[in-house]
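The structure that follows is given in the form of structure tokens.
Complex shown without one protein chain; remaining protein chains in place.
To keep things simple, chains are lettered A and B as they appear, and every chain counts its residues starting from 1.
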Amino acid sequence: MIPLHWYLVLAAVLFLIGVLGFFLKRNIITLLLSVEIMLNAVNLTFVAFSSQHGLISGQIFVFFVLVVAAAEAAVGLALVIAMFRNRESLNVDRSNLLKW
Amino acid sequence: MDFSNWLWLIPISPLLGAVINGILGRRLSKSVIGIIGAGTVALSFVISLGAFLQMLQAPASAMPIIRNYFVWIQAGEFHANFGFLLDHLSGLMILIVTGVGFLIHVYSTGYMHDDSGFYRFFAYLNLFMFSMLTLVLANNYLLMFVGWEGVGLCSYLLIGFWFGKKSATDAGKKAFIVNRVGDFGFILATMLIFWTFKSVDYGQVFAAAASFPLEPLGMIGTVTAICLLMFVGATGKSAQIPLYVWLPDAMEGPTPVSALIHAATMVTAGVYMIARSASLFDRAPGALLVVACVGAGTAIFAASIALVQTDIKKVLAYSTVSQLGYMFLACGAGAYAVGVFHLMTHAFFKALLFLGAGSVIHGMGGIQDIEKMGGLRHKMPWTFRTFLVGTLAIAGIPGLAGFFSKDMILAAAWESPNYGHILWAVGLLTAGFTSFYMFRLLILTFFGEARYTHHDVHHVHESPASMLIPLVILAIGSIGGGYLNIPGYLGFESAESASSSMEHLLMAASIAAALTGLAVAWLFYVARPEWPARIASGADAFYSILTHKYYIDEIYDAIIVLPLLVTSREFLWKIVDTLMIDGTVNGIGQVIRSSADGLRHMQSGYVRTYAAWILAGGVLVIAWFLR
Partner (left out) sequence: MIQILFFFFAALAVGAAINVLAQKHVLYSSLALIVMLTAVSALFILLQAEFLAVINVIVYAGAIMVLFVFVIMLLNLPADPAGEDGSDRLRWLKLIGIPLGIFLLLMVGATVWNVSNSTNATQMTGTAQAIGQSLFTDYLLPFELTSLLILIALMGAVVFAKKDL
């Protein structure tokens, strides 16, 4: 029997990795990948709790997270393509036109 | 019909006229404006007359008639009604105000006929009537003050009527500001009255004052302080020393304004106030002495200036100041009714003189300098005749109204307990001066050779009937006004009258003064016209002091006006307003701008920085919830 908190700690570690990746890396696609890591970590938490309490709604929620992640990845990548076309670079720091 | 129920209409009727003329006047024809303007005053006059006659027949127990219309202020202990009081004094005042006012309104329809601000003039004039009537009908000091302020405002509006002229607007400002100084005294007096008597209502105050002890001379007790402060207000409104300086400048306004406001009605408000507060003043002989001395001093002071003035209206203005001094002298001598009597006769002949002067100015096409006039009695016969009546009245020639009132004043001054004889002497000398300068004015204007050229004045003509008829009516009043026993009606009994031989001696002295003035004037300007110029060049310094009005305006300028201006400009404006207040307000704006300028660097545009912020915020929130 695996204690619940192992899963939760694992998910927290994965989440941390995702967060760190998000603002340590400069490549846009790597940012998107880090977001996927984070979402996955959250999915793991949901499933762990759902298994813990015996409620199916946790897994339903994961289902929806998956759908949203798919949509977001699609649109995000389209944006990346558009940005790359304009700037010839995938450096996120190049896209700072909204500065003061 | 019970006229006392219609008291409220007496001031409200001209107020309605003012509103209608003020709002709709631009679209109305001149005759309609004139009818509204004069008609509303006529209505007030009719009601006043009815109420007055009714009051004469009423038993003494029904007096005074008080009508409280509504409770105006009720704040803790302070209670002030909007109420009117009709007794002998206010009844007489409303008759004078509405009667003379009506005549002047009629006169104005002719005088101001060619002016583009015709409707505005009548609106202001009616507004003035409303304020003045409120002042005299009020039954408490606070409502009187409302009227007091109102007449001050209308005076400002009317003096500066021709607002395109800088001298006119300056004069209006001067009048208002100097009045304000006096009003400050009045306000303090009202507060002191409330503090002492716990009420501002006439009935309550006078009833309570009767039980106050008599305050000895030289000691300034509470009642003396109240009376002195009220007198300060009176010096402002009624142009006594030291606050008379606005009245000569007020001649910038149209002549009907000078006649109505600065001769017959507004300037008498101070006298009315003192007469009304007789119960208070009776308890403060010190204040009465001050009133008498200031009145007498002003009378001779102003008369001396009038001796050498060459503007027809300025002579009459200083004459007004001088005659007001007489009224205060009478009140100061305890003979309030005599002062009011002189108020009434003065209203008649001074209004007459001013309107006559207006007629002369109108006929001469705007010239006001008497050195440029002469021989007008042939060209303007009716103006001349009525002006002659007015001059005789003011000089105190026996038979006309002025003689009766002036003589009673001098008699009362003689009887006055403190310095009575000195006051009498000053009054007598002033009477001589008055006679002299008035006849000088008459002779130089109407007699002799014409000193104007056809180039200056194209066509000297007599004034239209709308202007002449009021002159005639006022002349009749100047003659007959003295025969009504006004002092007796007002309750005056010459209780401490001297022996009848003394009375006759005093009367002879005043007649002598009047005739002496007439003789000297005839001598200087008819028989020996070269003497005035010789005397003037001989007593050069003294003469120039007189023509420069004792340099009072210049002194006030240097002592009061200039320091105030310098303080305002250098300190209050440049330092307090620009540096401190603007600095604070702008400073707040600047602080916000600077802090925003610093904070905007948060928006770096880098996604990763934003992510870091999100992380930091998220950590904070989670830490808060997990604590």
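Assume a residue touches a chain if its C-beta (ideal position, glycine included) is under 8 Å from a C-beta of that chain, and two chains touch if they have at least 3 such contacts.
Just so it is clear, the model here is predicted, and its values are computed rather than measured.
Undergrad: Residues of chain A in contact with the chain that isn't shown?
TA: 1-10, 12-21, 23-30, 32-34, 36-37, 40, 43-44, 47-48, 50-54, 56-57, 59-60, 62-64, 66-75, 77-82, 84-85, 89-93
Undergrad: Suppose we count only contacts with the excluded chain; which residues of chain B make the list?
TA: 606, 608-609, 612, 615-616, 618-619, 622-623, 626
Heads up, the rule we're going with is that only the chains that are shown with their structure count from here on.
Undergrad: Where the centres are mean C-alpha positions, what is the separation of chain A from chain B, in Å?
TA: Whole-Å distance between the two chain centres: 90.
Undergrad: Under the definition above, what is the set of chain A residues touching chain B in their complex?
TA: 19, 22-24, 26, 31, 92-93, 95-100
Undergrad: Show me the residue ranges of chain B that touch chain A in the complex, using the header's touch definition.
TA: Touch residues, chain B against chain A: 600-609, 611-612, 615.
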